[in-house]
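Every protein chain but one is kept in place in this view of the complex.
The block that comes next holds chain A.
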Amino acid sequence: MRLEAKNIGFGYHQNSWIFKHISLAVESGEIVALTGNSGCGKTTLAKVLAGYEKPREGRVELNGKANTFAGYNPVQMIFQHPEKSVNPRWRIRDTVNEGWPVDRELLHRLGIEEAWMNRWPNELSGGELQRFCVARALSPNTQFIIADEMTTMLDAITQAQIWEVVLDLVKQRNMGMIIVSHEEKLIKRICDRVIDLEAVLNNCEGEIKNLDLKPDGLLVSQLE
C-alpha cells in the first residue's frame, strides 16, 4: 500500500499558493512525522492528502490510482479539536457509527464506557471525545491515518492511553500513519522519519521535486 502525492500544489485563493510542486509518499507500516512552523501549511497538506481539499495541481494517489472517496475513505484523518470535529446535535453514538458500525472490542480497548454512547458531545470531556474520533477513524478498511495534532490538547496520561491503542493497531494491521506535530519528544519516540515542510519549502523556494529523496529531513538531524 502506498499513499502518494505527485507534484501537488494548493491554494485557497486564486493566484496564491500555500505550497506547490510537492511530492511525497508514505508506505504501509510507516510512521512519518510532518512538522514545520505554525502557518506553513501542514494541516492544509494533510487535508489534501486525506481528500478534504482537491489539489489545484498534481494528484494524490492510493496504490497508483486516484482516491475515489466512494464509501468509507481509506485515508482517515483525526483532528486536533475533537469538539469541533463532531456534530454537536448528534448523539455520540450516531456520530461514531456514521462511517462504520464501530466494534465493541475497539471501544473497550480505547477505554470508552457503554454509557458514554448515549451522551451529547458537550457532555464529554476533550479526552473522552477524542477517543471516539479515534475509534471512528480505525475501521478495518482504513489503510492510512493522518493524525493532526491529535493529542496536543490532552494531558500526558490521556495522551499515552490513546497512543498506546493507535500504535498497537497501526502495527497489527500494517497501516501507514502521518503525524502532524510539534512535539519533538513524541516524534522521536514513535516516528520512522520526519518531513519538515517548512525547510522543504524554504530551501527550494517551492520548487521541490521529491520529498522522498531526503527521507531523513532536517529535524531528524536536530533531534540526534
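The criterion applied here is as follows: a residue touches a chain if its C-beta (ideal position, glycine included) is under 8 Å from a C-beta of that chain, and two chains touch if they have at least 3 such contacts; residues count from 1.
Heads up, the rule we're going with is that contacts and distances are computed from a predicted model.
Enquirer: UniProt protein name for the omitted subunit, picking from "Nickel import system ATP-binding protein NikD", "ABC transporter permease", "Cytochrome c oxidase subunit 2" or "Protein SCO1/2"?
Expert: According to UniProt, the chain not displayed is called "Nickel import system ATP-binding protein NikD".
Enquirer: If the hidden chain were put back, which of A:9, A:29 or A:126 would touch it?
Expert: That would be A:126, which touches the missing chain.
Enquirer: Tell me which residue among A:13, A:65, A:89 or A:185 touches the hidden chain in the full complex.
Expert: Candidates A:13, A:65, A:89 or A:185; residue touching the omitted chain: A:185.
Enquirer: Which positions on chain A touch the chain that was left off?
Expert: Contacting residues on chain A, toward the hidden partner: 35-39, 80, 111, 125-128, 149, 152-161, 163-164, 182-186, 188-190.
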